[in-house]
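Sharing a structure with you now.
All protein chains but one are shown at their positions in the complex.
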Amino acid sequence: MNSIESQLQKLGLALPEAKPPVGNYLGSKRIGELLFASGRVSDCVGAVGSDITIEKAKEAARDTVLIVLSIIKQDIKDLDLIVGVIKMTGFVRSSENFTQQPKVIDGASDLLIELFKESGHHARTATGVTQLPFGASVQLDIIFQMKPIV
Amino acid sequence: MNSIESQLQKLGLALPEAKPPVGNYLGSKRIGELLFASGRVSDCVGAVGSDITIEKAKEAARDTVLIVLSIIKQDIKDLDLIVGVIKMTGFVRSSENFTQQPKVIDGASDLLIELFKESGHHARTATGVTQLPFGASVQLDIIFQMKPIV
Partner (left out) sequence: MNSIESQLQKLGLALPEAKPPVGNYLGSKRIGELLFASGRVSDCVGAVGSDITIEKAKEAARDTVLIVLSIIKQDIKDLDLIVGVIKMTGFVRSSENFTQQPKVIDGASDLLIELFKESGHHARTATGVTQLPFGASVQLDIIFQMKPIV
């Protein structure tokens, strides 16, 4: 077991089964040291602030990181090829007056930092949308940094 | 005629006339092998799921790829300098209950893959917004990979 997955185990978390993309696209694509992971949505559905609470949405954001990592593992086989996290864009399906998108996306940022330590710290944009694929509450779009190919 | 444009011709498609940016920005900007194309909207207007159907929106997504390519051609002159597609973000103007954004953006992904073949496969995020510039139905933001400058 690699260090990222043993770290997950220590946190009592596990990668879900990798679900295939829901359209004609890749799970991720690499160029140089950048790995662009396709946006993935939470299993949790509903608008934050009306249908679901901020606490539940934060957990959904954390769990969506696991969904993203499960797809990437399928693509690159070994998650330890990831050096760190560069940038995350988090889309939060927000009720009309919900303005705490950053708190929701912290659920994802916290886990990325627990897993990748110092190099897990990242730039981020958290924004509010009214609708997401399948009515999901959260969608994450992450750019990772990969080990250079030698 | 280069191979991308002859491919378009085979598909019965043609690049529209390149429309200038609607603000103070470039059509695209290159850094290293990455070419960031500015977001472009479909000529097709209306919210998907209420004003227009998913089939029409999918066509609009496909046609927006042509709009993006027409702008890039103006910038780089020869579309064969593009090696492939790295990442696409698709914004779909969605009615309140419309949650099939990925199906709409497949219209764009399908064409990119037809044009750029294996290297046209890309990472992708499809998300839902309530409003887009000029009331358009679809907006595409694409990062292409360019041939290295030798």
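Here the chain labels run A and B in written order, and each chain numbers its own residues starting at 1.
In this text, contacts are C-beta pairs under 8 Å (C-beta built on N, C-alpha and C of every residue); 3 or more make two chains touch, one makes a residue touch a chain.
The structure displayed is predicted, hence computed values, not measured ones.
Colleague: Using the touch definition up top, pick the residue from A:Asn2, A:Gln74 or A:Gln100 that touches the left-out chain.
Modeller: A:Gln100
Colleague: Who touches the missing chain here, B:Lys29, B:Lys77, B:Lys117 or B:Lys147?
Modeller: B:Lys29
Colleague: Among A:Leu13, A:Leu69, A:Ile82 or A:Ala126, single out the residue that touches the unshown chain.
Modeller: Residue touching the absent chain, from the options given: A:Ala126.
Colleague: In the full complex, which residues of chain B touch the absent chain?
Modeller: 21-29, 31-32, 36-39, 89, 91, 129-135, 139, 141
Colleague: Which chain A residues touch the hidden chain?
Modeller: That gives, for chain A, the contact residues 32-34, 86-89, 94, 96-103, 105-106, 109-110, 113, 121-130, 143, 145.
Note that in this section only the chains that are shown with their structure count from here on.
Colleague: As a quick test, compute the distance in whole Å between the mean CA positions of chain A and chain B.
Modeller: Distance between chain centres: 24 Å.
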